[in-house]
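All protein chains but one are shown in place.
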Amino acid sequence: MGAPMASNLIKAGCDVTVWNRTKSKCDPLLSLGAKYEPTPAQVASSCDVTFAMLADPQSAAEVACGSSGAAEGLAPGKGYVDVSTVDGATSKLIGERITSTGASFLEAPVSGSKKPAEDGLLIFLTAGDESLYKRVAPLLDVMGKSRFYLGDVGNGAAMKLVVNMVMGSMMVSFSEGLLLSEKVGLDPNTLVEVISQGAISAPMFSLKGPSMVKAAYPPAFPLKHQQKDLRLALALAESVSQSIPTVAAANELYKAAKSLGLSDHDFSAVIEALKAKVQSQSSQ
Amino acid sequence: MGAPMASNLIKAGCDVTVWNRTKSKCDPLLSLGAKYEPTPAQVASSCDVTFAMLADPQSAAEVACGSSGAAEGLAPGKGYVDVSTVDGATSKLIGERITSTGASFLEAPVSGSKKPAEDGLLIFLTAGDESLYKRVAPLLDVMGKSRFYLGDVGNGAAMKLVVNMVMGSMMVSFSEGLLLSEKVGLDPNTLVEVISQGAISAPMFSLKGPSMVKAAYPPAFPLKHQQKDLRLALALAESVSQSIPTVAAANELYKAAKSLGLSDHDFSAVIEALKAKVQSQSSQ
Amino acid sequence: MGAPMASNLIKAGCDVTVWNRTKSKCDPLLSLGAKYEPTPAQVASSCDVTFAMLADPQSAAEVACGSSGAAEGLAPGKGYVDVSTVDGATSKLIGERITSTGASFLEAPVSGSKKPAEDGLLIFLTAGDESLYKRVAPLLDVMGKSRFYLGDVGNGAAMKLVVNMVMGSMMVSFSEGLLLSEKVGLDPNTLVEVISQGAISAPMFSLKGPSMVKAAYPPAFPLKHQQKDLRLALALAESVSQSIPTVAAANELYKAAKSLGLSDHDFSAVIEALKAKVQSQSSQ
Partner (left out) sequence: MGAPMASNLIKAGCDVTVWNRTKSKCDPLLSLGAKYEPTPAQVASSCDVTFAMLADPQSAAEVACGSSGAAEGLAPGKGYVDVSTVDGATSKLIGERITSTGASFLEAPVSGSKKPAEDGLLIFLTAGDESLYKRVAPLLDVMGKSRFYLGDVGNGAAMKLVVNMVMGSMMVSFSEGLLLSEKVGLDPNTLVEVISQGAISAPMFSLKGPSMVKAAYPPAFPLKHQQKDLRLALALAESVSQSIPTVAAANELYKAAKSLGLSDHDFSAVIEALKAKVQSQSSQ
């Protein structure tokens, strides 16, 4: 994800310095004109604003706070924008370390995957230092189509979780509709088309519906990650005693799908958990 | 609903004859150039194709099959298109009576409410006589933006039920997201906006979200009708032994909303069933 | 069920006249001293009180109201006690026909199966004519261990439905416990034993648990009947807008079990719907 984002910044005329654990991954960017520094600390030290895009919370924390991490190169006046998707606790931890250097911190998880990143159509859910938010707004606009400032650090992570929760639950409702239509003799492809015309039309349905009908689930957002997000959303809801019964019901189906071996398929594979399956060596 | 549909046909240059139990309701159409006949039978007798739009299954059956009903004026070569929303059983009943006259029958419930009817943007879910479908296609295109032919009579009703089922369930997922976002300190209006940018963006969310946040539910589609559709969908699913757990969970919330006195509010009022409410005279 | 009940009445010294569509089924009772009459009408005509035990609502209605049915032999002063399990509507229909003869009517569905019937340990859930209830109380005490008078006709059926609803839902909770215990490495037989010692000990768990662990479901109460009762209970709850979410969730599992081909197994086979089953020819 980081490469196409950096590429868009370079193409927009920004002065970009990059780092990656595996230097060769930076080659395409270097050929576009980017500079390279051998550690996150050195990137942070040589730039006004540093963007970090890591695969998971552990890596995000290490690159920010670890040995030769960005914090070591930060100072008052500089900004650090973490666009990785991490949990609220990790984000707060990173934020505290960054601000202890006198630099500013912005949490900015993105909504959108590889294609929107390439097309500069990401959505940024930012939280933290508002003046840093204003300062990097033109850069966010190069990489994305919209941006939200949500207040205290942690709110970006929370917003992304709620959106993914609604998404996970909607996918199950859609799956129930597809299977029911098929069982009563309708063509589920027609259901996809009818839905695409009306009030509940959503890009996700049009995108995933046709392959779901063919029982194909090429992984865009892995099922195990969707289930993890539902689990985290249920925990978040529990912390404020909010009842979310359809999410709870949906989560049980994602769990069932995991036990069918579908963890690494796309999350639309949850539809399989709604199909009746008689075991081959069943004693029934 | 019938008036704007007829109006669009007249404006498109069709020769239109109308009937309504309350004649005065036809006056605007008459002033546009429509003719009037005093019974459904006389309408059917004087026209090639008759469209019927009634408020409920009972009225639809009576206008088609009752005394001085359309069937009495039909004959081989004529067509009868029922665009009312009725259950599959009523539709089959009407279809049998119509075809017994030698005329052709098309079930064609519409998806879309008053505004799309005025704008000629309805969606027709048709089933029954395919040659009649082809014959009236140009007329459907005047009144709507898309049309589907779904096979045997009953399939139009079933398709509409499945779509409404997914809609009812999605509305609950969305409600859960709105309440959770608010409880954890996010602005639910921002959630509506974030969702509107991404893969789960749906017109319904953008349309209803802002008033739901204000706890306002002006009735577009009454909650009791949505709950009835969920009940019918659960019955349909049971008839084919299809498990639809999030729909079942959602239905319980619509029932709870009904017991809160929200039957005649918009179905988005289901969100109220997810709010914790302590009784004023509680003994707790 | 009727035979052991009649047998207990005879053994207690009652003067019993019997009828069955298949006369030979009455032979054991005749050898114990019962008289036989060739139609329900003649039984009713020759007895003070007539008990009816039929397999389903249709038979119950026919034996009471049909040609040569009991109603034809009834008259003021006589009593008719229907111990069949029928829905509230059928019970009211029978009751109206019976009372139109001037006779008294008592609805009295039983809780308990063949073994309790033989042992005189049934539970009678009666409703209707209270003086008839008092009059037959000594006879109910011969056949059962307890009896309840619940008011208006229909209340016996409703009470039985609510009890079966709680039973169906409990069976799913128990199934979830058995499977979870097994998956985390506990012996599910030990769970059955632990439960049998404490506050949630129930005869059903001790009776069904051991065979459920062996995936054996000899039909005592068929799964399809349990699912039908859950469906009726959900309809009853809907009629009064009562939310019953665990019943709704449980019902979806019974439906899933039906689609696995388990309709005629014992209702404890619902546990199979909670097991992950990968289809043998799966394309996954």
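Chains: A, B and C, in written order; residue numbering restarts at 1 for each.
Please note the rule applied: contacts are C-beta pairs under 8 Å (C-beta built on N, C-alpha and C of every residue); 3 or more make two chains touch, one makes a residue touch a chain.
None of these values were measured; they are calculated from a predicted model.
Touched by the hidden chain within the whole complex are the displayed chains A, B, C. Touching the chain that is not shown, out of C:C26, C:A41, C:I244 or C:A257: C:I244 (per the contact rule at the top). Residue A:N251 is the one among A:T50, A:T101 or A:N251 that touches the chain not shown.
Contact with the undisplayed chain is limited, among C:C14, C:V49, C:V213 or C:A276, to C:A276. By the touch definition given at the top, subunit B reaches the unshown chain through residues 215, 245, 249, 256, 259-262, 265, 269, 272, 275-280, 282-284.
In the full complex, subunit A makes contact with the omitted chain through residues 231, 234, 237-238, 241-245, 248-249, 251-253, 255-256, 258-259, 273.
Touching the omitted chain from subunit C are residues 111-112, 123, 125, 145-146, 148, 150-152, 155, 158-159, 162-163, 165-167, 169-170, 172-174, 176-177, 179-181, 183-187, 190-191, 193-195, 197-204, 207, 233, 236-237, 239-250, 252-253, 274, 276.
Going forward, only the chains that are shown with their structure count from here on.
The chain with its Cα centre farthest from the Cα centre of subunit B is C. Taking each chain's centre as the average of its CA atoms, subunit A and subunit B sit 37 Å apart. Residues of subunit B in contact with two or more other chains: 237, 241-245, 248-249, 252-253.
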